[in-house]
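Heads up, one of the protein chains got dropped from this complex, but the rest are sitting where they should.
Right, chain A next:
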Amino acid sequence: MNIVVCVKYVPDAQSDRTFNEDNTTDRDNVDGLLSELDEYAVEAALKIVEAGEGEVTVVTVGPDQAADAVKKALQMGADKAVHVSDDAIHGSDAVATSLVLAEAIKKIGSPDLVLTGLASTDGTMSVVPAMLAERLGLPQVTQVSTLEVEGGTVKGRRDGDVASESLEAQLPALVSVTDQINEPRYPSFKGIMAAKKKPVETWSLADLGVDAGQVGLDAAWTKVESFAARPPREQGEIVTDEGDGGTKLAEFLVAQKFV
């Protein structure tokens, strides 16, 4: 069982995230880390391999610092990593990112399973997994909160708004997992030491045979025209309950015509 897990290096949500002058996400002046939601995909891959056999390869697309994201995955227990890095990728939209990822996955080999998180915590579009499945011609079993791989079949459960669905596909398949699926492990000291010896390949667009004109800001199919910081909220009225907090709350709601 060969599993490829796609991970992303994202600006820390706890810090002040902002944009560059060219309307792209500022990734240089903010601390970055492995997207929290990708840890669930790494954990799911490790569990599958530990229960049988196989290898977990993590792949990321991003600037030099993105190597930190794959390092964390290797510390958790992934076997090897691929980091696609090329200046021409700067400003790529989801469509171009999925192209680069798809070509990287083809070059890695033909995995039995491609695993991703639910969404990245920066763009939060949740569309790259479906785009990857489309490009790779794989069935997609997405946003599942359970995952079973047995005898060439993958099964999972998706909890939607109106219904829970049981999903099934033959391998090879693409699977995205939610944060309900498991509890990602912390890297152990042994894992941190072992990760230092694990292979990390760095590939450029040329290594993948992707034309630089297909990616980056100028080739994006969507264009951010402008961005604006949300105006700070005016300080609201805060009262301390002295036996009449509920009454005061109701008075506010009446005054605002919610009652």
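By definition in this document, a contact is a pair of C-beta atoms (placed from the backbone, for glycine too) under 8 Å apart; a residue touches a chain by one contact, two chains touch by 3 or more; residues count from 1.
Everything below uses one rule, namely that contacts and distances are computed from a predicted model.
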For the chain not present in this complex, what protein name does its UniProt entry give, out of "Electron transfer flavoprotein subunit alpha", "Heme-binding protein A", "Tripartite tricarboxylate transporter TctB family protein" or "Acyl-protein synthetase"? "Electron transfer flavoprotein subunit alpha"
List the chain A residues touching the unshown chain? 13-14, 17-19, 23, 37, 93-95, 98, 118, 121-131, 133-135, 137-143, 145, 155, 159-170, 173, 178-180, 220-230, 233, 236-241, 244-254, 256, 258-259
